[in-house]
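The other protein chains are all here in position, but one chain of the complex has been omitted.
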Amino acid sequence: MAETREFQVFRGDRSGGKMETYPVEVTPGMVVLDAMHRIQATAAPDMAVRWNCKAAKCGSCSAEVNGKPKLMCKTRLDALPADRPVEVRPLRTFPLIRDLVTDVSWNYEVNKKIPPFTPKPGAVWRWKQEDVDRVQEFRKCIECFLCQTVCHVLRDHQKQPVFNGPRFFVRLASLEMHPMDGLDRLEQIKEKSGLGYCNITKCCTEVCPEDIRITDNAIIPLKERVVDRFYDPIRVLFRKIFGSASLTKPE
Amino acid sequence: MWWLEPLAVALGLSAFGIYSFWAALQGDHYAWGPYLSPFYSPELFGNSSHALFGPPPSWWPAAFSMFGVELHIPFSPAFLILWAPLGFRGTCYYYRKAYYRSFFQNPTACAVGKPWKSYCGETAFPLILQNIHRYFLYVAIVFIAFLTYDGLKAFTREGPKDYVAGLGSVVLLLNAFFLAMYTFGCHSLRHLVGGHLDSFSDSASSCTRHKIWSGVTCLNERHMMWAWISLFWVGFSDVYVRLVSMGRIADLRIF
Partner (left out) sequence: MPDKYETHDCDVLVIGAGGAGLRAAIESSAMGAKTALVCKSLLGKAHTVMAEGGIAAALANVDEEDDWRVHFHDTMAGGKMLNNWRMAELHAKEAPERVLELERWGAVFDRTRDGRILQRAFGGHRHKRLSHVGDRTGLEMIRTLQDKGVHQGIDVYMECTITRLLMDGGRVVGAFGYWRESGRFVVFRSKATVLATGGFGKAYPVTSNSWEYTGDGHGLAYRAGAELIDMEFVQFHPTGMVWPPGVKGLLVTEAVRGEGGILRNSKGERFMFKYLPEANRKDFAADEAEATRWVESVLADSKPDGRRPPELSTRDNVARAIYTEVKEGRGSPHGGAFLDISYQPADRVKKKLPSMYHQFLELADVDITKVPMEVGPTCHYAMGGVRVDADTCVTTVPGLFAAGEVAGGMHGSNRLGGNSLSDLIVFGCRAGRGAAESAKTASRPTGSLDRQIDEAAAEVNAPFGRTTGEHPYALHSELQEIMGSCVGIFRTESDLKEGIRRLEALGPKVRNVRVEGSRMYNPGWHLALDLGNLMVISEAIARSALARPESRGAHSRLDHPNYDPHFATVNNCVKQNDTGGMTVRETPLPKMSDELRKVYDEVEAMSLPAKA
């Protein structure tokens, strides 16, 4: 009953590497990460794989399976075509460390530059479920960085220096729309985060394992807020005439 | 098979583009009795009974010259208004995604590589102009009013007092309905009716806004679906009115 399938896994480091083929005995219900563990336990004890929870909750095990960015612990083997080997590669957008492990530290640097949650002065901490719902969607993010790796602005154009990427638009949205947050973040969002580089083509939304509707619920609403402040000609004019207090943050 | 979707989108959009351009050029057979093709509505100036301000204006040039070439384009009422739906859909967040992917290959599909080296997204001219989408939305909402009026008026095929449903009446009313579903699911609208608020519960008015926002959100989740349904239906409505007015088919009387 044990069936064997072929896996092609990238082995190597910054100085180079190649795809290695490993036959793996598979059992029903197995996920790609199980197969990687089996390879580690038998053929290649030193194969580098990053993982933690094995339950799609921590976002560590991101890799490109058959060319698509995925969580290995959530990708069932029976969902992959059986007639060809399963290809597993490290995330392409981030610098390789070794085998399937990449250096995602850039993301942590970006996060550090986003001003933290800052409560409104004199905030009364009473707020309702309907306020919470919208922000909670963003806070589901498990920081798997699949959206970062698939976004063409980072993946194909390496705009890292000027573009924060979808993960951080989600983070910015969670702060900007937080009912208790008192910072005015629009300047930062427009100028520093590079929101304008996103052309809303939704690849990030397609790969998000937490089903966060990144483009529709985070990016586009942020773009609209930026329009309010910087592009809407009538509002801009209005603000010029009546001072910046009007029409900035409707409270 | 990742190219299947962009290909289908490209074919769909091109087919619609070509047909609507052709239909707009005709300047004729766009109305029949109380029916008015949505490509021509509202008819500002024109020869049909639907014209709001009378016959074609005399200031409309008989010929345009372009690069020294004289182009004789006969007047069509569609020219006066088609910029609005075109601009609305052209700057719509969904269509942007659709054509960036299928026409501009930016990117064609996810994680497949792309043919371009440089990229500036929507940060520079001309794409930065996409940000005025909300102004097209204002116009589109006015259009919805006209098209709804057209749809209702289409039930008066047999005189203003007799309400009679022809197939065309239903087609035109559905057209207004589909367009409304599309328009009221707009991201800019979602922002304007409540999305710009940080708190939905701090006052009575923000609670109401939350309800409206939730409604728009509900449509917004299917914005792509409504975009295609309404696009197809607008074209189909024009085809239908055109064929009836050309006498190719007879309008079916339902009740």
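For reference, chains read A and B in written order, and residue numbers begin at 1 within each chain.
In the analysis below, a contact is a pair of C-beta atoms (placed from the backbone, for glycine too) under 8 Å apart; a residue touches a chain by one contact, two chains touch by 3 or more.
Remember, predicted model here, so these are calculated numbers, not experimental data.
Engineer: Please identify which of the visible chains the hidden chain touches across the whole complex.
Structural biologist: A
Engineer: For the chain that's not shown, point to the residue among A:K68, A:R89, A:R155 or A:H178 touching it.
Structural biologist: The one listed residue touching the chain not shown is A:H178.
Engineer: Pick out which of A:M19, A:V132, A:V162 or A:V236 touches the chain that's been left out of the picture.
Structural biologist: If we include the chain that is not displayed, A:V132 is the one touching it.
Engineer: Which subunit A residues would touch the chain omitted from the figure, given the whole complex?
Structural biologist: The missing chain touches subunit A at positions 13, 27-31, 33-34, 40-41, 45-60, 74, 76, 97-99, 101, 103-105, 108, 111-112, 115-117, 119, 125-129, 131-132, 135-136, 139-143, 175, 178, 180-181.
As a convention for this text, only the chains that are shown with their structure count from here on.
Engineer: Under the stated contact criterion, what part of subunit A meets subunit B in this complex?
Structural biologist: Per the stated touch rule, the residues are 64, 67-69, 92, 127-128, 130-131, 149-150, 152-153, 155-157, 159, 176-179, 181, 194, 196-203, 206-207, 213, 215-216, 220-221, 223-228, 231-233, 249-251.
Engineer: Which of the residues in subunit B end up touching subunit A in this complex?
Structural biologist: Listed in rising order, the residues of subunit B that touch subunit A are 93, 96-97, 100-101, 106-107, 109-114, 116, 118-123, 127-128, 131-132, 134, 187-188, 190-191, 195-202, 210, 220-221.
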